[in-house]
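Excluded from the complex is one protein chain; the other protein chains are retained at their positions.
Presenting subunit A:
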Amino acid sequence: MVLAQESAATGIGIYLPLVLLFALALAFAVFSVLLGPLVGPQRYNKAKQAAYECGIEPSPQPLVGAGRMPVAYYVTAMLFILFDIEMVFLFPYAVSADALGLWGVGAVTLFIATFFIADFYVWRRGGLDWN
């Protein structure tokens, strides 16, 4: 097994899974896009024709009532990135937590505390209220 891996590592063979994964992803995307119109119900309305369906109103904005953009989606997306990045850094710590010892616990606690500062800000300023 080890020998087989070594011989594969010298050639281009190690990239085969990557190519397969890429082909699979491409096939899945094409398949999904083609399948939608074929099997889905066809009910056209105004919202379907809008450029984006992700929460932002297409310009021009109504002057009364709204005026502001509904930014709830952006806040959610940014919060997601916050947690995402936190996890990116916590993962390497978690796999070598033993080796890092007490110093590592202190460092990662400090990191999470810093991270929560941003979180507190969003929470206190109403970023988590959906309305």
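We take it that a residue touches a chain if its C-beta (ideal position, glycine included) is under 8 Å from a C-beta of that chain, and two chains touch if they have at least 3 such contacts; residues count from 1.
Definition applied: contacts and distances are computed from a predicted model.
For the chain that does not appear here, its UniProt entry gives the protein name "NADH-quinone oxidoreductase subunit N", which is one of "Spore germination protein", "Oligopeptide transport ATP-binding protein OppF", "Metal ABC transporter permease" or "NADH-quinone oxidoreductase subunit N". The omitted chain makes contact with just one of the residues A:Ile12, A:Leu38, A:Val88 or A:Ile117: A:Ile117.
For subunit A, the residues touching the absent chain in the complete assembly are 61, 63-64, 67-69, 71, 95-96, 99-101, 103-104, 107, 114, 117-118, 120-121, 123-125.
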